[in-house]
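Beneath this line is the structure, given in structure tokens, with notes to follow.
One protein chain is absent from this view; the other protein chains keep their places.
Letters A, B and C mark the chains as written, and numbering starts fresh at 1 in each.
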Amino acid sequence: MIVQMKKDVTEKEVSNLQNYLKEKGFGIKDASSDDVVLFGILGDVKSLDIDQIKVFAGVENVTRISSPFKLASKHFKKEPTIVTLKNGVQIGGDEFVVMAGPCSVESEEQLRIIAKAVYDSGSRILRGGVFKPRTSPYAFQGLGIEGLKLMRKVADELGMAIVTELMGTEHLDEFVKYVDIIQIGARNMQNFDLLKAVGRTNTPVLLKRGLSNTIEEWLMSAEYILASGNENVILCERGIRTFEKYTRNTLDISAVLAVRELSHLPVIIDPSHAAGKWEMIEQLSLASMAVGADGLIVEVHHEPEKALSDGAQSLKPKKFDEMMAKLEKLSTVLDKKVKRWKYLLLD
Amino acid sequence: MIVQMKKDVTEKEVSNLQNYLKEKGFGIKDASSDDVVLFGILGDVKSLDIDQIKVFAGVENVTRISSPFKLASKHFKKEPTIVTLKNGVQIGGDEFVVMAGPCSVESEEQLRIIAKAVYDSGSRILRGGVFKPRTSPYAFQGLGIEGLKLMRKVADELGMAIVTELMGTEHLDEFVKYVDIIQIGARNMQNFDLLKAVGRTNTPVLLKRGLSNTIEEWLMSAEYILASGNENVILCERGIRTFEKYTRNTLDISAVLAVRELSHLPVIIDPSHAAGKWEMIEQLSLASMAVGADGLIVEVHHEPEKALSDGAQSLKPKKFDEMMAKLEKLSTVLDKKVKRWKYLLLD
Amino acid sequence: MIVQMKKDVTEKEVSNLQNYLKEKGFGIKDASSDDVVLFGILGDVKSLDIDQIKVFAGVENVTRISSPFKLASKHFKKEPTIVTLKNGVQIGGDEFVVMAGPCSVESEEQLRIIAKAVYDSGSRILRGGVFKPRTSPYAFQGLGIEGLKLMRKVADELGMAIVTELMGTEHLDEFVKYVDIIQIGARNMQNFDLLKAVGRTNTPVLLKRGLSNTIEEWLMSAEYILASGNENVILCERGIRTFEKYTRNTLDISAVLAVRELSHLPVIIDPSHAAGKWEMIEQLSLASMAVGADGLIVEVHHEPEKALSDGAQSLKPKKFDEMMAKLEKLSTVLDKKVKRWKYLLLD
Partner (left out) sequence: MIVQMKKDVTEKEVSNLQNYLKEKGFGIKDASSDDVVLFGILGDVKSLDIDQIKVFAGVENVTRISSPFKLASKHFKKEPTIVTLKNGVQIGGDEFVVMAGPCSVESEEQLRIIAKAVYDSGSRILRGGVFKPRTSPYAFQGLGIEGLKLMRKVADELGMAIVTELMGTEHLDEFVKYVDIIQIGARNMQNFDLLKAVGRTNTPVLLKRGLSNTIEEWLMSAEYILASGNENVILCERGIRTFEKYTRNTLDISAVLAVRELSHLPVIIDPSHAAGKWEMIEQLSLASMAVGADGLIVEVHHEPEKALSDGAQSLKPKKFDEMMAKLEKLSTVLDKKVKRWKYLLLD
């Protein structure tokens, strides 16, 4: 951390701050020039709050030179993290993994039809919401634990893993029992109680980026989970909020490259929520593979016009199957850094 | 709700959608011209998902013509809501109410010094964090329930009410027991489980606007609380996230006027979190009063350089006292719509 | 255009507005229900200002149901526009076109080295800035007309076309004389005098999207050029401004798909300005091809550490060559909608 003092700083102001830091056990490295008083703070500054330094009289600016996250950082762990599910699927390894299923679980029949379809197209991870974060209290709120049990049952019939969103700590035990990947939704990315709670389990966590959160904040939320003991974190970019209204959100595809540079954690893309329009899903998915993501999470529904939520961004099974074929074809010319999609080849 | 069909829509596509709507009990009002097929949906469309209509083939656009919230709307309740606390203070009435105190409760001594100072300057509501939503897992997380009891004790000595943030449903019972106003933080504005839970109590709720949430979404979150039975909702604008980095956030002062137009709920401003710089607090507070807000929530600390969080945006008691005097003076020339600040006059 | 009146609207207010519209030659189509007075405006509403209707007492909301642009719209012209340059290169056709060169033209030698390199890698359009829009008045402002003549000379030696930015109308004649594609920079996207001026020429125009402009505004700026008589418009997405600071801007890759849906104009991507980091260019370029863009404009410099501008986002020739090879390989598995890159195959 570098501290720059104001042009008119007094000696007393400088010593006030430096004494405070020394009392806390930090070292001081002077870097002043004729123009400006400047010094570095030496030691483990991870817990030092940048805003706290700015409080002192005479401080012009404080700059962090080390990243505020540690366990999530590539400096801490060089080799990429690979998350292995109970059914053997690995996220972050050689495969480009596609999670698929309905936005909401609506009934056993609906779920089985869709699960079977995405399985046949090569997906081995079933997505589906049972607790739904809806903007309106009057909208369908999900089937709850009942829906969770349905997911488990249908997935087990096919040998699929399941991923579904946990909205509060109340149902954590049931999620640990039934779920392969616990999803933390964009609106809960900084629900720190929830992050700590899932961090105390060993269940893999899919951490969605918040609507207006920076990549650094996203990795800090991952750090909460890692620091609580759970190393199985998968990041998911799902679009950020901007002034543009043609799409539901703006897919920040560069975020995949930023995560690769900063962290060892796998990162996938959710084109359905990013675009909000099913017509865009296929091409955004191809771009996601080309940019080097570890996979996708995609909404599929056999009767979108009857879906209880997000019908407008759901692919029909036939369209999903075509997309999977194009992804497979695309993967044939991409090198190792872009993970190959090999589900269909396995079948 | 108005539905506009595509230029090349077929008769079958139109009848598919209209039949679907009729089956759900809605009426259809045709408004087509030579160029375009257009119709209105008649009935209680509050629960109708705009995205769900867009799924149907042939739909070009769907426009909502009624607001998606009801209980929070001025159409539902014309007269302004006044929230009355146990100590008699009213938010939304004739007073311009200033809540003040430290960012974090750190110790009984710290809290008593600050509480006494803000009381002497005229505040009757003590703010202070005991569960802290910190970006970093390594930062101070708050004193927890112990801090809550300290707040109650110190506030009772002075006859003050207390406002503090609830981060999860786990501690709701203790909050109902000890707290006068439960704060829902910006990062939890769409933690719908939490909104429903506080909605089932009668304790007043201070609902902060999320970092990147629209005013409509903010009122929808208020609707969650109101729909669960709790009418005592106070809105709090605390700055939104934009590209500008000179301030911590961008204070959206127009939001006060938007809330006045759309809703009957009181709305206050948090200039401390909006600006992130104590030097800006006084003038943003004067502007908040001038624009017509119902009050403020402000961070005060007697030793900001020793504060465990947010020192850089905390006013010292002397500065806070000067600000209160300026607010009082300003209020003398503002008419009834801008609530007058009369604490000091009462003392 | 649909007009919705307020709940408490009077008959006089409705007739005031409707008479105003009738006097202007528009028709009225009533669509009122029991709850709300609602009507459509019939006729050529393209020139009707939506804000102008909102002025009338009693108006709640006005919704445009036709797009505000006409000549740029796919409704006006169904087949994709193909822009053909003098050297035969076509943008918007079957080729995925890569424009490349230095950020700034610095000297004849520098330009020739880079031009030859990108030519050898398959590019046939040389980019380079001679008038530079720099944030700081103290930064290098470009070689001006002298640089323009250098570009022409070097490009002619190789049979390349050139694209460079025009910042004001003063030099338009020289641009028409020397340049194959006139670039309108992001900061001038709504410099309407400049748009009209280039619209009066026949020289192809590369119209960059403004830093915070919507896709609709971008197409409206294209409409200015088209309405002035120049049909040769190429759109260029170069990243938008958001709260994220890891990248220089946020590449809005979905904008390519939006343009495809709304317009017949070709659209390319500038990954250099979007990311601001050369390390990201290759993978963003692959993603741009996969999503279906018509091409790229990329910064290349043989000595980026000596470049007078934008060195940090420039590829070295060797790296550029590797990227071109990967793009060629990728194009082999993409169907017709994604234009194939065939420069190297031709050579």
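Here is the rule we use: contacts are C-beta pairs under 8 Å (C-beta built on N, C-alpha and C of every residue); 3 or more make two chains touch, one makes a residue touch a chain.
The model shown is predicted, which means the values in this text are computed figures rather than measured ones.
In the full complex, which of B:Ile145, B:Leu158 or B:Ala290 touches the chain missing from this view?
Result: among the candidates, B:Ala290 touches the missing chain.
If I consider the whole complex, including the chain that's not displayed, which of C:Glu60, C:Glu108 or C:Glu217 touches that chain?
Here the residue in touch with the unshown chain is C:Glu217.
With the missing chain put back, which residues of chain C would touch it? List them for me.
Within chain C, the residues touching the omitted chain are 16, 20, 46-47, 49, 51-52, 54-56, 68-69, 131, 133-139, 167-170, 187-188, 190-194, 196, 211-212, 217, 220, 223-224, 227-228, 241, 276, 304-305, 307, 309-314.
Over the whole complex, note the residues of chain B touching the chain we left out.
212, 214-216, 240, 242-247, 250-258, 261, 274-275, 279-280, 283-284, 286-292, 329-330, 332-334
Footprint of the hidden chain on chain A, which residues?
Chain A touches the chain not shown through residues 2, 4, 7, 27, 29-36, 38-40, 42, 60-61, 63, 65-66, 75, 212, 241-243, 245.
Here is the rule we go by: only the chains that are shown with their structure count from here on.
Could you name the chain whose Cα mean is nearest to the mean of all protein Cα atoms here?
That would be A.
Counting residue numbers used by both copies over all numbers at the interface, does the chain A-chain C contact come out same (over half shared) or different (under half)?
same
When the C-alpha atoms of chain A and chain B are each averaged to a single point, how far apart are the two points in Å?
27
Measuring from the mean C-alpha position of chain B to the mean C-alpha position of chain C, what distance in angstrom results?
40
From the C-alpha centre of chain A to that of chain C, how far is it in Å?
Distance between chain centres: 31 Å.
Touching two or more other chains, which residues of chain B qualify?
In chain B, 212, 241 touch at least two other chains.
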